[in-house]
Every structure is written in structure tokens, then in C-alpha cells.
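Removed from the display is one protein chain of the complex; every other protein chain stays in position.
The block that comes next holds chain A.
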Amino acid sequence: MHVLLVEDDDLVASGLIAGLELHHCVVDRVGTARQAQAALDQFECDVVILDLGLPDGNGLQVLSHWRQQGHDLPVLILTARDAVHERVTGLECGADDYVLKPFELDELIARLHALVRRAAGRSLPEISHGALRVRPSTGEVWLHRNAVSLSRREFALLEKLLNARGRVLTEDQLKDSLYGMDAGVESNALNVHIYHLRRKLGKELIITERGVGYRLGSPVSSESPS
């Protein structure tokens, strides 16, 4: 899961990044409304954590602007302001969830996964693709009921492809989900992760659409390989 964290407070942001990365999330953090707008124009993410009190603007105005632009990605407001009218205003401005500081890290991450799951049209916490089962909230992967160990980026790539449900994703979209704003990524880094995923989960899992990008292959046969 690729998370855009819009939080001006360094202490809170660093704690959140560390906690989210522990849960196999790829996190990009910005500290101002202007940077948040630029980040969303620059790359795709799965979910946004939005603080309301930004030094150069109000998070609600940023959110309203995004919704007016047609961005429909899930947004979770994270704020220390607990007045009912502020919560109502936040939800009416287009937020999908509202969490108060301080929060339980596990609960926050569960809410983020629920938002992403609903946005992808799924109702179950597990994603099944034939013999492949993935639980995004814990980062666990099973193939033919055998646990498979994936790196954080491999897991993010797999989750992105599974949520796309066979739709072709361009290289840029996939890189965004892995690296976000990290500009210093080697050109073949994506290929390396795809190679490792195919090696661990089967060559047919990821189909290359030449000149376009990649998509999820047919469901992995539920019969155990001999």
C-alpha cells in the first residue's frame, strides 16, 4: 500500500512513517498544502493521510480542491481537533475517514487497509487469486497454503497488481506505488522486483504487455505443483 502522508509535524510524521513501514507500506511524506498538491499531481498513491492544520493552508481546502479535480482516492483525516462540527465538516469535504490524535497504530493501519479495500471494490480482508492468498493488513502471502516471504517493495507491487484486477498498469504507475517521490531509483529497479515476484510466485502471475506495462496474469492453479 502506497501512502501519501500530509503532516507538518516532524515528530508525528517520523513516527507514522516508521509504523507504516513496519506494516509493509510505502510512505511519501509532505509537510505543506502546496507540497501535497504537487505530490498528487506527480504520482498515484493508494491512500492519503491528511493533517488539517498545515502551515500554508487548511487540509480541508486541499481536500476540497482534490475532489473538485476529480481525485477519488481514499483520504483519511488525521487531526488533533475533535469538535463534532470539525469532524462533520471533514467528512462533508470528501474525507473517507476521520481519526483523532493520538491513535492506536494498529487501528490506523486497519482503517487504511479498509479504505483501500473498499476503493478496490473488495469486502474481504484477504485477496485470493487462485492458489495465491494475500493479507494486506499483515503483509502475509501464501501460495498453495505455503507462506511466502516478500520484501516490502515486492509486497507493494503485488498488492498494486492484485487491486488493479487485471487492468494494465504502466511502468510509471507501478514505480509510483513502489517509490513515490524517491527520484533516485535505478531504471531497472522495477524489473528486478517483477523478476523476484515471478520467481517466488510463478511466471504466469505477471503478464508483460509490451510497450504498455504489466497486468495480473490468470489465477494461479489451486493444485499443488508436483
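In this text, a residue touches a chain if its C-beta (ideal position, glycine included) is under 8 Å from a C-beta of that chain, and two chains touch if they have at least 3 such contacts; residues count from 1.
Note that contacts and distances are computed from a predicted model.
Remark: of the listed names "4'-phosphopantetheinyl transferase superfamily protein", "NAD(P)H-flavin reductase", "Branched-chain amino acid ABC transporter permease" or "histidine kinase", the one matching the undisplayed chain in UniProt is "histidine kinase". Only one residue in the set A:Lys101, A:Arg118 or A:Lys203 touches the chain that does not appear here, and it is A:Lys101. Checked against the full complex, the candidates A:Asp9, A:Glu126 or A:Glu204 give a single residue touching the omitted chain, namely A:Asp9. Here the missing chain is touched by one residue of A:Gly57, A:Gly94, A:Gly130 or A:Gly202, and it is A:Gly57.
By the touch rule set out above, chain A reaches the unshown chain at residues 9, 11-12, 14-16, 18-19, 22, 32-34, 53-58, 61, 80-83, 100-105.
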